[in-house]
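Input: one structure, supplied below.
Note that this complex is displayed minus one protein chain, with the remaining chains in position.
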Amino acid sequence: MADRGGMVERRGAGLWLTHLGLILGVAFIAFPIWLAFVASTVSQPEIVRPPMPLLPGDQMWENYSKALTSGVNAPVALMLANSMVMAIGISLGKIAISLLSAFAIVYFRFPFRRVFFWLIFLTLMLPVEVRIVPTYEVIANFGMLNSYSGLILPLVASATATFLFRQFFMTVPDELAEAARVDGAGPMRFFFDILLPMSRTNIAALFVILFIYGWNQYLWPLLITTDPSMNTIVMGIKQMFPSGDDIADWPVIMATSILAMIPPVLVVIGMQKLFIRGLVESEK
Amino acid sequence: MATVSLQDIRKSFGKTDVIHGVDIDIADGEFIVIVGPSGCGKSTLLRMVAGLETVTSGEVRIGDRRVNEAEPMARDIAMVFQNYALYPHMSVFDNMAYGLKIAKTPKSEIEARVAQAAKMLQLEPYLQRKPRELSGGQRQRVAMGRAIVRKPAVFLFDEPLSNLDAKLRVQMRLEIKALQRELGVTALYVTHDQVEAMTLADRMVVMNGGVADQVGAPLEVYGNPQTTFVAGFIGSPPTNFLSPALLGQQGDGQIGIRPEHMAIDPEGALQGTVAYAEALGAETLVHLRAADGTQVTVRQDAAHAIPAEGSAIRVGWQDGAMMRFDAAGRRV
């Protein structure tokens, strides 16, 4: 059949135009990161005399080792570790408490069940951004400033994760719970032996999303970590800029930016299927 | 091995009564089939025996023990579910062994029992597979195996064959029966399929609208139905119901005659027009319309001539074939 522009599938020139458009899109997406990478491999003088080069230089090792070991205020290696603890703490914490409460809400009938359900639901309306000052005061009163628990706990309750698990538990056939009861399994045994292993794909998908969420937190660590050694990497980058008119140490800052991206980007690319699934399911 | 007795069992969900008082006594080793259309309460009844539903009133006894309040595992029962309810993440072996593990059975004993059940059910090659890697019939067998290894006093089956295709259903039906005979375990089996009920049951319970209409041996129920519902539900094609007036008799109520007891007979008592005839090979179903519009089916041997559509014929039967029911549908 002749292609008169009405065909569903493009061929020939149309196909190449499609590819061209997509490649432009990829370039637009990738350019800032490429530039950051280049900046992290050249020396400071090459950057401060614009235009900076557009191809990588030979200072990569120096810049990255300087960032990791000494950084500007605190070694970036330390900030990476802090971010890792925070991201993993938030994801595992959210998953654990959400699994338990979803299990209770789906598989039991108990007083105030609906009240609890709605309380959890309402947390959707309370992102950390709208309660920063009082939440800060709570953490301060508990003496949790500059601590991992202070970084993690206020972000650990999640209606989204609870709903996701509740939704999944609802799709688990009733007969499985009945079979487990006939087999003599009590509720917790059923939870650990049957429900948890069956949820593992959901758990993994959610972990990917929550890890990125935790890793990319900015405002909260900015508020409660005044001690540079407790900074997370994402908020620590901004702290590396000098106040006043001094020139920023761009190669080190850009090296740090690249380091800040690597873990979550690896998670997204390495677990693309789980990531997409987690994204779609947690947002639906 | 145990007897099971249900005494005046009632069940309501909120204000809706679904079981209106059912009494059944099951002897040790007996195979009882509860049969009825969907929504008649048969599954609910079974689940109350299993302990998966609470009993609103009445008493469930297994052996000599009242078990109304007992957890399922404490009732010495095993259950085969309609969708098999296999744990999807566990191997066949682990599925069968799970209940035993919970009961803290010694490992060697678990292995021996699973091996024995697997042998009985020809599942030995599949013990390490996951349920999704099995065919429907194999899954069905695993569900059976899970029940067998527990060596329960009572087997409960909730429509276990309804997810299988017709051919497998016949085969598994025979296997279930053979297995129950071999193990000598009391069995309570729920189905909506009257053929399954007829072939499996020592005694069957025909449920209708939350009431046990009739309890008895299959042939007794077939030959001597106590209500119009039973007469219509058991037997295929279903019993013909004629008004007494059509046969020139007095009284209200209905007269039931099974299609297989009718024959085309020029001297017959009933006249009708042939609507159509279905030749099934071994037999032919002749559908006619009587003078008052009633549909009547005659089942005749394929050797007999098939009447032409639209022709007027007469149908007769032996006197003993007539089953009289009163206006309330009860056998007179």
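Order of writing sets the labels: A and B. Residues in every chain begin at 1.
Note that in this section a residue touches a chain if its C-beta (ideal position, glycine included) is under 8 Å from a C-beta of that chain, and two chains touch if they have at least 3 such contacts.
Methods note: contacts and distances are computed from a predicted model.
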Absent chain [UniProt protein name; select from "Glutamyl-tRNA(Gln) amidotransferase subunit A", "sn-glycerol-3-phosphate transport system permease protein UgpA", "Serine/threonine protein kinase" or "Isoquinoline 1-oxidoreductase, alpha subunit"]: "sn-glycerol-3-phosphate transport system permease protein UgpA"
Shown chains that the omitted chain touches within the full complex: A
Touching residues on chain A - with respect to the absent chain: 5-10, 15, 18-19, 21-22, 25-26, 28-30, 32-33, 35-36, 39, 47-48, 50-52, 54, 96-98, 100-101, 103-111, 113-114, 116-127, 129-138, 153-154, 156-157, 162-163, 167, 169-170, 174, 177-178, 181, 186-188, 190, 212, 215-216, 218-219, 222-223, 234-235, 237-238, 247, 250, 253-254, 257, 260-261, 264-265, 267-269, 272, 275-276, 279-280, 283-284
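One rule holds for everything that comes next: only the chains that are shown with their structure count from here on.
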Whole-Å separation of chain centres (CA-atom averages), chain A against chain B: 56
Residue numbers on chain A that touch chain B, as the complex places them: 173, 175-176, 178-185, 189, 193-194, 197-198, 200
Residue numbers on chain B that touch chain A, as the complex places them: 50-52, 71-73, 77-79, 81-90, 98-99, 102-103, 146, 150
